[in-house]
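Every protein chain of the complex appears in place save one, which is left out.
To keep things simple, chains are lettered A and B as they appear, and every chain counts its residues starting from 1.
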Amino acid sequence: MNLLYIIDLLGTLVFAISGVLAAVEHKFDIVGAFILGLVTAIGGGTLRDLLIGATPVGWMTDLNYLICIVCSIALCFFMKGFLKKMRKGLFLFDTIGIGIFTILGIQKTLSFGLNPIIAILMGIVSAVFGGVIRDVLSNEIPLIFRKEIYASVCLLGGVFYWLLTYLGCNYELSIVLPILLVVVIRVAAVKNDWQIPFRPLQN
Amino acid sequence: MNLLYIIDLLGTLVFAISGVLAAVEHKFDIVGAFILGLVTAIGGGTLRDLLIGATPVGWMTDLNYLICIVCSIALCFFMKGFLKKMRKGLFLFDTIGIGIFTILGIQKTLSFGLNPIIAILMGIVSAVFGGVIRDVLSNEIPLIFRKEIYASVCLLGGVFYWLLTYLGCNYELSIVLPILLVVVIRVAAVKNDWQIPFRPLQN
Partner (left out) sequence: MNLLYIIDLLGTLVFAISGVLAAVEHKFDIVGAFILGLVTAIGGGTLRDLLIGATPVGWMTDLNYLICIVCSIALCFFMKGFLKKMRKGLFLFDTIGIGIFTILGIQKTLSFGLNPIIAILMGIVSAVFGGVIRDVLSNEIPLIFRKEIYASVCLLGGVFYWLLTYLGCNYELSIVLPILLVVVIRVAAVKNDWQIPFRPLQN
């Protein structure tokens, strides 16, 4: 399914843009912007590949990922204003992106013969840890630890994908439906400011 | 020696609790709490496995480690008060835990044909780096860099373990004695507030 690959690249581009914009905010120089775009876009998949032992890691044998990151630098440089106006569009691609990243992460982990639970965890890692590394390098507490139900949405999408696959669902549907779920829930979550706080009982 | 495995799991549980409690302190949500518990408990062993090339990393092929981390979330949620009262018990398990982690790390590294010095270093990494990653993700300077003779105790225990093995000591004793050493020294260190400062000579 070639569409999966294209959306994967689009997700990479959008993730890289979020990294580059964070670099602009912190007044990094161009090298910092490139590195922050890079780690945001491919950090999660890289960590997953390292953990499951898939080296050299994925983006090293397919230059299209690097090209997306270079494009994100150019886009941020020449069209920052445009990107600001596109905020909603970027948010949509970002959400589709984490859906795809989660599913691709699950597929790759399963192909290494690992347990579905580990595979879903690795799907979440793929989708989420690029942002975590971006925040650590910017000397900030990772956003996903505090706000947004980012990772929880990946968890739901991942479990749904695995269920559909397990039940023998059609391949295309088993990819499209979880992504739809991810998009619907995340949009609802951001609109209604849903959170899942963790406040232990004070017994 | 099955006891080793059980104490390893108990150590994982206690390490995870320390991560979850740090998450509570920083007001993370439940995802943040889970991730912080996870990296604290298995971060050190994961880094060791990556460095020596043992992929997929250990906890991926044995779900009991993940189960310990989920349990730590539940424990912190329902029994925070109880955990506070158990502070001394937790400290003891934590100390036994770093002893076990050090020895298991040394054993695994040696089994990959690496030098004993590297093995002892990897033992320390196994015991210590989970906490380092926890502190980095919480945007704090790693505790072990400043206080407690945490890593030094692991070093002593590791060298002692290697010596006993080298001298052909009985297998059980060569594990129990270094752990005892770790516990005794760490308890003494915390009671007497021992430190090993590093203040270069101003020549």
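As a convention for this text, contacts are C-beta pairs under 8 Å (C-beta built on N, C-alpha and C of every residue); 3 or more make two chains touch, one makes a residue touch a chain.
Source: prediction; values computed, not measured.
**Student:** With respect to the chain omitted from the figure, which of B:M86, B:I118, B:L163 or B:V187 is a touching residue?
**Tutor:** That would be B:I118, which touches the missing chain.
**Student:** Could you tell me which of A:L9, A:L90, A:L137 or A:L155 touches the chain that is not displayed?
**Tutor:** Of the candidates A:L9, A:L90, A:L137 or A:L155, A:L137 is in touch with the missing chain.
**Student:** Quick one: say which of A:L4, A:V24 or A:L181 touches the chain that got left out.
**Tutor:** Considering the complete complex, A:V24 is the one touching the chain left out.
**Student:** Against the chain that's been left off, what residues of subunit B make contact? List them.
**Tutor:** Answer for subunit B: residues 50-53, 55, 112, 114-115, 117-118, 121, 132, 136, 139-142, 144-147, 149-152, 195-203 touch the chain left out.
**Student:** Mind listing the subunit A residues that contact the chain we can't see here?
**Tutor:** Subunit A touches the missing chain through residues 23-24, 26-33, 35-36, 46, 50, 55-57, 60-61, 63, 66, 76-82, 136-139.
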